[in-house]
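With one protein chain removed, the remaining protein chains of the complex are shown where they sit.
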Amino acid sequence: MSTLAAYATSTGEAVQFWILGTVAVVGALCTVLMRRAVHSALCLAATMIVLAVFYLANGAYFLGVVQIVVYTGAIMMLFLFVVMLVGVTAADSLKETIKGQRWLAALCGLGFGVLLVAGIGNAALRNFNGLGAANTARGGNVEGLAALIFTRYVFAFEITGVLLITAAVGAMVLTHRERTERARTQRELAEQRVREGKHLPPLPAPGVYARHNAVDIAGLLPDGTPSELTVSRTLRERGQVRDVSREAMEDLKALEQRSEERLGRDRAEHDRDGQEATR
Amino acid sequence: MENLIALLVAAPLLGAVVLLLGGRRLDGTGHLLGTVLAAASFVVGAVLFADMLGKGAEERTLTSTLYSWIPVEGFQADVAFRLDQLSMTFVLLITGVGTLIHLYSIGYMEHDERRRRFFGYLNLFLAAMLLLVLADNYLLLYVGWEGVGLASYLLIGFWQHKPSAATAAKKAFLVNRVGDVGLSIAIMLMFTTFGTFAFGPVLSSVDGASEGTLTAIGLMLLLAACGKSAQVPLQSWLGDAMEGPTPVSALIHAATMVTAGVYLIVRSGAIFNAAPDAQLAVVIVGAVTLLFGAIVGCAKDDIKKALAGSTMSQIGYMVLAAGLGPIGYAFAIMHLVTHGFFKAGLFLGAGSVMHGMNDEVDMRRYGGLRRYMPVTFVTFGLGYLAIIGFPGLSGFWSKDKIIEAAFAYDDGVRGWIFGGVALLGAGITAFYMTRVMIMTFFGEKRWQPDAEGNPPHPHESPKSMTIPMIVLAFGSVFAGGFFAVGDRFVNWLAPVTEFEHPHPVISVPAITTATVVVLLAGAAVAWAMYGRRPVPVEAPRGSLLTRAARRDLYQDDVNHVVLVRGGEHLTRSLVYVDHTLVDGVVNGTAAGFGGLSGRLRRLQNGYARSYAVSMFGGAAILVAATLLMRAV
Amino acid sequence: MSFPILTATAVLPAVGAIATAAVPAARRTAAKWTALLFSLGTLVLAGVVLARFEPGGDRYQLTESHAWIADFGVRYELGVDGIGVVMVALTALLIPFVIAAGWNDADPLEAGSRRWRPTQGFFALILMVEAMVILSFEATDVFLFYILFEAMLIPMYFLIGGFGDRAHAGTEEHAAAQRSYAAVKFLLYNLVGGLIMLAAVIGLYVVAGSFSLSEIAAARASGELEMATTTERLLFLGFFFAFAVKAPLWPLHTWLPNAMGEATAPVAVLITAVVDKVGTFAMLRFCLQLFPEASQWATPVIVVLALVSIVYGALLAVGQRDIKRLVAYASVSHFGFIVLGIFVMTSQGQSGATLYMVNHGLSTAALMLVAGFLISRRGSRLIADYGGVQKVAPVLAGTFLIGGLATLSLPGLAPFVSEFLVLVGTFSVYPVAGIVATTGIVLAALYTLVLYQRTMTGPVKEELRAMPDLKARELAVVAPLIALLLFLGVFPKPVTEIVNPAVEHTMSDVQKQDPRPEVEAAK
């Protein structure tokens, strides 16, 4: 293990870097470019796992594991959870609405990247100490970190602990909605509906077709247009309602055409029969 | 005795303060108080005069320093008085005529609800005028100078509800201010030249100064005199000043204030004596005004304006005489005093006529008044004879001397020119005064009803008005003779003004004869034109010269076009420039910043991502800067 | 240590401001009386200062000195010379008149108006201004002066922007816009000036290492402190610019007509008679004393600017249609005279300029306050809306005329003395400038008399027939001012006695001698 942490990289690490590095960059790009948030999240998770491997490769064993457990395991799951909450299948439009924003962003990104690369390239980073000594000084990477955290960085550590608790409480405060009044009973709701004078009877049922899962298909009004009321609001907002009104008409049209053809052929046969009969 | 000098000024000043601050409680008695205080001042003057007569000719000058007025490093102005023969003459004239006119005003202003204030202003005028002639330095003289200007402003505009009166008052003050600029600059020149502006030191150290400086001082003093004494080119205000009540015209715009310019020149005689160019300018101004006023006087139908033209012309004589140097100073002052008598008398007579004619001033609507106003007719007539220089009356003695002196100017061509002008002026004077006399008191009645349709009922004025007229008529008749016999007046003034006997280019009897002939000719022409034919009620169109003279020889029109219009355009364009250019630059800058901010505001579009871009760009710039700094 | 009387003159009005502001909102009259009493108390203190000041004594008297910001050498240093003590007295004298004249100006408007007018605030702000102006006349520490110079803008801004003239043309909204324009313009002009001055103040500290006026002046005089010519000139310009904005000198004057036009008449008096004087006073005290060579270097340009101010201000006054703006432009003209007097560097000029500051304060106060009374009666600032006032309100017209005559420097009234001294002082070194400035007296007569003629004489306008004459309170405001104008006109010695030694000091600062007369006159 200690050799891995040394400043000289082995060929194996080089190969690993180039392969996984590519993966990480592609993952990052996909995070930015995917239209659906859930895909972005998955790509980001992939990048993070790659980074965890790099940590391990750099001798930061503890961090590598924490990266997987905390980041990939906890934080990314939190992301996915929120994505689900907000609407998992809604795709973002990537069309830019602020004039010039994309160009400026690209320009700044490119410029910044070039600057960073140039800076790193200019920096004299040739002599590495390697991590071997540091990692082994107290018996291992974890022990070494622990020694530092609980000595030199103990205040920072404690303060981050406080920060975490504050954040947890803050999140609760932000998302929790205090119920300030008694929940209304079914009777009261019914009475309210009567007072407001709309939808006295139950909402109309969704359209039911044998070939479809009916919940996401709007029931059709007599003129053939779909009724909004028949499908759940959540589905509507996610854009997951399927409109089958035209489909039904087309089905009918196809049916009619087919029967026409069938009937036409019958008539032709009939005529022929008739001619034959008169002949 | 010195302490009495301050009392001369203090008495009318007290009157002015009490009357102006006293409020309506004094409405009933105010005019009496004013008159009494004016008379008190005259009495003090008479006492001082008696005292002065008791002393030798060289010891007659009294000075009295009250207190240090403006003590500043290198600049000492005192409130100090000087009473010598010259000031004494003026004191007696001012307080004497002033008291008479106060008396006259009691009757004249009887029906005016603001009579108390009128007397307050009159007292203020007396105080300022006495300060003017009693001051021992030019700066204090300047105070009196502006003080009489203020009193004149207030009195011309006394009937302020008449826009024409208010305008005339403003015009008088403004034109006088132009003259005041001259006096200011003269004082400043004296200060820089002599380090002082007190009469004694300045006039006694004239020899040390260069002629150029003295000429400059002289010309500036002349400018001042032109303003105050209505000499060309600053004469335009005097005609309009007749908008004031007639006693004001008599006192201020005939007898006293307008002669202040002559006083100034005579007082500064030492300076003029050393600056012949300035003297020449004075003589020219006097001669031009003499003719100018006379010509204007010939054409005016308004009795007061005709008299105003005459005043201008007579002061022209005085200025002309004052410009002649030691041969003329005493005669200038002598004519000034006799003129004070007869011109005040003439104005009071005119006032009396107007009083009886529903305040009508147009002579074409008078006529035949001699039977209705006998006292006025006689006193006015005596004044008339005096002013045209009828032998034996006051005007003859004083004017004749001036004509002689003018012929004596410089022994050569100049003597002929200015002597001739003075002689011609005498002729024109006789013409226009005869015209006034005939149109007013002779011929047939041309009376017209006034604006309300009341026909005039001419009647003799009350005693309070006629008595001053009679007293002044006495002066008009006898004063000149009294002064001239034995050169009394000349000898009296000589210690102050110096005196040389004039040596005219032609003999004195010839001049006297010529004068008499010329004035008879003038009077005869006037008789031929106005006495033998009926005078039309509506003024005929007249010749080119008549029309020009009616319009004051177009001087007002020139002023209007050049100064008023030009000034209006100038101020209007300056207001525009101030608004658009001076202010515009600033407002433009402000608008520029506003516009820029408006543009920059669009960057703040509220989109967090936009802000993020700028942050990111900023970070990039920071990185770039760091790298650059490392690279350098 | 003796009683710090100079501090007291500034602390008392400041305390008064707090006390006035603390009076409950409903008791407006009590607040007014509080303000008036405090201002009168300050006047008494100023009288004590005047009495304890010895004209022939040290240059700076009644000095106080305490460390303030030790790290930068900033000290709380006070002291008055002859000029300062006169200005303190003038300020303390005028404020009671301003308060009395503005007695009803900050009352709530009639019902239905949405504008909020905190009466207490109005009087508290006036006292605040008084405190700062007085202290700035007393400050002998450049930094302390700078702070006050800037800080007095704050109450002035609110006085201009918050309490406009009730008489305005057009709608309330339009008037509010005009007012806020004027207030912002006032603030911006003065802030720009102050900013440049701040740079110069810092520069001075860098060069001299001290903020103390007396220390720097002494070091300069003894030659310990050498300033490079360019440095001195730049620093001078920095200071001068700020003072020229405040004074105001052409072409930096355009804020004044707006501010004076939109503010109430007492506040306009406060601006022109009190606050602006800080500018001219500071020219005398700081520009000439700290930068004598640079002052002489700049003199020709400044003299020309002052002349332009005189003539230009007067001409623009002639062209105005608004009474208050007319007075404002007349003030521009008068400030031209003051600056001229300061920079011609003769004894007469400087004495005249100092005297002019006092007299202009009195004469403008008289004219402007009467104009304010007139305007409040008719509800219009336009000259054309008046006519024949003399007939219905003779006392008002009379006081207005006297105020106008003082403005045109009629001999016998105080401004004549100062104006003539300035003219003589100018003429003795720059004859042409003297002559040009003298023409200003004709223009002054023109705008004053035109104003009087159009408003007071002629037939009475129909709307004015019922106009009341001056009330007792108003007469009590104007009468003492006129009495003072008359008194100082015939007997200015009490003031010149105090001012003369200070002027001699200044003359020796700039190392100038009065020109000798051409001829030694016989005595």
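Order of writing sets the labels: A, B and C. Residues in every chain begin at 1.
By definition in this document, contacts are C-beta pairs under 8 Å (C-beta built on N, C-alpha and C of every residue); 3 or more make two chains touch, one makes a residue touch a chain.
The definition used in the following text is that contacts and distances are computed from a predicted model.
Undergrad: For the chain not present in this complex, what protein name does its UniProt entry give, out of "Branched-chain amino acid ABC transporter permease", "NADH-quinone oxidoreductase subunit K", "ABC-type sugar transport system ATPase subunit" or "Sarcosine oxidase subunit delta"?
TA: Spelling it out: the chain absent from the display is recorded in UniProt as "NADH-quinone oxidoreductase subunit K".
Undergrad: Give me the visible chains that the unshown chain touches, in label order.
TA: Spelled out, the missing chain touches these shown chains: A, B.
Undergrad: Considering the whole complex rather than only what is displayed, give the residues of subunit A touching the chain that is not shown.
TA: 5, 7, 9, 11, 13-14, 17, 21, 24-25, 28-29, 31-32, 37, 40-41, 44, 47-48, 51, 54-55, 58-60, 62-63, 66-67, 70-71, 74-75, 78-79, 82-83, 85-86, 92, 94, 96-98, 101-102, 104-106, 108-110, 112-113, 116-117, 120, 125, 128-135, 141, 144-145, 148-149, 153, 156-157, 160, 163-164, 166-168, 170-172, 174-175, 237
Undergrad: Which residues does subunit B use to touch the chain missing from this display?
TA: Residues of subunit B in touch with the missing chain: 601, 604-609, 611-613, 616.
The criterion applied here is as follows: only the chains that are shown with their structure count from here on.
Undergrad: Find the most central chain, measuring centrality by the gap between its CA centroid and the centroid of all protein CA atoms shown.
TA: C
Undergrad: Listing for subunit C: what residues touch at least two other chains?
TA: Not one residue in subunit C touches at least two other chains.
Undergrad: Give the list of subunit C residues in touch with subunit B in this complex.
TA: 185, 188-189, 250-251, 253-254, 312, 315-316, 318-320, 346-348, 351-352, 388, 390-391, 398, 405, 410-412, 416-417, 420-421, 423-424, 427-428, 431, 434-435, 438-439, 441-442, 445-446, 449-450, 452-453, 456-460, 490-493, 496-497, 500, 503-504, 507, 514-523
Undergrad: Over in the complex, which subunit B residues touch subunit C? Could you list them?
TA: 20, 67-75, 79, 139, 142-143, 145-147, 150, 153, 157, 160-163, 165-167, 169-170, 173-174, 177-178, 180-181, 184-185, 187-189, 191-196, 200-202, 204-205, 208-210, 213, 567, 570-572, 574-575, 578, 582-583, 586, 590
Undergrad: Quick one: which bits of subunit B touch subunit A in the complex? Just the residue numbers, please.
TA: It comes out as residues 605, 607, 609-610, 613, 616-617, 619-620, 623-624, 626-627, 630-631.
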